[in-house]
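A protein chain is absent from this complex, but the other protein chains hold their places.
Right after this comes subunit A.
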Amino acid sequence: PGPWALAGLREGRGGRGGPGRAVGGRQWVHGWFPELPWPRRMYRKEKSIQLKSSSAALYNNLSVLHLPGRQLTSFSTVHGPSLSVVMADGLGFSHRQLQAKEGGMAVSTSLLTQAAWCVLPSRVLLVLTSQKGIQMYESDGSIMVYWHALDVMEHPPAQAVFARGIAAAGGRFICVGTSSGLVLVFDIPPKGTNITVSEVLERHCDAITDIAAELGQAPDGAGDLVTADDAGTLCVWSTGEEFTLLSKIPAFGCSCSSVKLWNGIVAAGYGNGQIRLYEATTGLLRAEVNAHARWIYALDLAPQTGKLLSGAEDSFVHVWKLSRNLDTDDVEIEHCHAECVTDTQVCGARFCDPEGNSFAVTGYDLSEIFRYGRA
């Protein structure tokens, strides 16, 4: 079919997954144009990474480590009692599996709830949270440098006990949440295993779901850490020797499963499929997006461009663009791209570079990581 037929196909709505504007002009031309000028999809699917085991239906179940200037990109996703780690350099893939550490009595297997790489100025640690506690490894997963057992007595009986929610904060700390609503702040030395609990934050009444540190530049007085819980309450903190609670964004009736903080804007994903943007300093609601038809499981943000990635149980992954109107100081969000991961409940989604030119996705029961890059 020549370009005429192709031109005909391009009529209609502004492209699937496009920004929603009208189709920009049809061009009836002679000859062959290998690159069509119509709004085309922003990302296209690339080669997947095969995993040795499938991904579990857990919030934020994909972590990606991409260090600037290095060819290596690492991916990790929780299977259940184990974590799959895949390291990809330009040449091939190497796989590793890490196990959830058993509790002291070693009578029951433990399930992992989450894993994430924490990038600090002097080192990168791979942190795993489970029903029994918190494991910290060197970034390639080769050596465990620290183990923190959860205090079961702190939890009322009949309540599930687990750690969940991981973030590096303040250039010096790693924060991890628990099912009782506590946030443990670990002080991480530049090297070695002398990791200590520096503080325990007790402002949440429900299980912590996610924690995020400021990825860009916090405006004056804005916090640099946000913690989210099962009830949907968000707390904004300023980190340091002592953490200070700056504001508490009340729940509106929906669980918050994933949260991000960028340039003083809190982006939160909820169980009713909404993404909300708040001012971190004041807690004011700035945007409300009816983004997904099901529970959101993952959010990620590309700090150099303000691109936001969201993945949910409805099989969709969306890319959005956050920005700040310099005149009005209003927060703006626009839709850039929609990807339907057929027959998959997405449980993990991450950008693979700081500009958001590529992203990775995994889903429940899937033994692969799908990758997408700028078309």
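What we mean here is this: a residue touches a chain if its C-beta (ideal position, glycine included) is under 8 Å from a C-beta of that chain, and two chains touch if they have at least 3 such contacts; residues count from 1.
Operating definition for what follows: contacts and distances are computed from a predicted model.
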{"item": "Chain not present in the shown complex, as UniProt names it (candidates \"GPI transamidase component PIG-T\", \"OSCP1 protein\", \"Kynurenine--oxoglutarate transaminase 3-like\" or \"Histidine-containing phosphotransfer protein\")", "value": "\"OSCP1 protein\""}
{"item": "Of A:63, A:139 or A:344, the one touching the omitted chain in the full complex", "value": "A:344"}
{"item": "Sole residue of A:202, A:288 or A:355 that reaches the chain not shown, by the stated touch rule", "value": "A:288"}
{"item": "Which residue of A:273, A:306 or A:356 touches the chain not shown here", "value": "A:273"}
{"item": "Which residue of A:53, A:238 or A:357 touches the chain not shown here", "value": "A:53"}
{"item": "Hidden partner chain, touching residue among A:80, A:219 or A:354", "value": "A:80"}
{"item": "Chain not shown, touching residues in subunit A", "value": "13-14, 16-17, 19-20, 51-54, 56-58, 79-82, 99, 102, 106-109, 111, 113, 131, 157-160, 162, 206-207, 209, 229-231, 254-255, 257, 271-274, 279, 284-295, 314-316, 318, 328-335, 338, 340, 342-345, 364-365, 367"}
